[in-house]
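Got a structure here, written out as structure tokens. Questions coming.
Some chains omitted; the rest stay in position.
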């Protein structure tokens, strides 16, 4: 089951750089684990923004929420989720 | 070069059904040709809406505009385009 997810990152400028970097490193590892196991099949940068559009492939709403809530950057992101369905013209 | 495109369709209710159906049939064929030649790699329905999110893979902005403007439903759609780039965490 597919979902389009947009994530906008807002790291406060007074967060210590060391702490920010540690969070971003964990975020990268977390994201790559999910890409490898097939649940995060697409991850694209939005040009000019500290943001991404992603496709998630999960079995349920609950699974998607668990994945997103577990993102190390979750407290510093605005996330919006759009459920997708099969398009009748898709081949 | 990838772009995320959202298309919302607004067919006026006083458009004759026959004319609407003919346009939609041409839209489907046009879309499937582009899917087959690789320039429209993803096409998803937005759940609950007469709308889709799509990924286009084209060589230039001009090529993308030619493809979109050629959609038979183009006069009845609101389209928004987001340019995408490679994400540093994408594998």
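Read from first to last, the chains carry the letters A and B; within each, the first residue is number 1.
Just so it is clear, a residue touches a chain if its C-beta (ideal position, glycine included) is under 8 Å from a C-beta of that chain, and two chains touch if they have at least 3 such contacts.
Here the structure is a predicted model, which means the values were calculated and not measured.
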For this session: List the number of copies present in the full complex, noting that all chains share one sequence and 2 are shown.
Result: 10
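One rule holds in what follows: only the chains that are shown with their structure count from here on.
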Exercise. Between chain A and chain B, what's the gap in Å when you average each chain's C-alpha atoms?
Worked result: 24
For this session: Spell out the residues on chain A that touch chain B in their complex, using ranges where they run on.
Result: 2, 4, 27-28, 31-32, 35-36, 42-47, 52-53, 55, 82-91
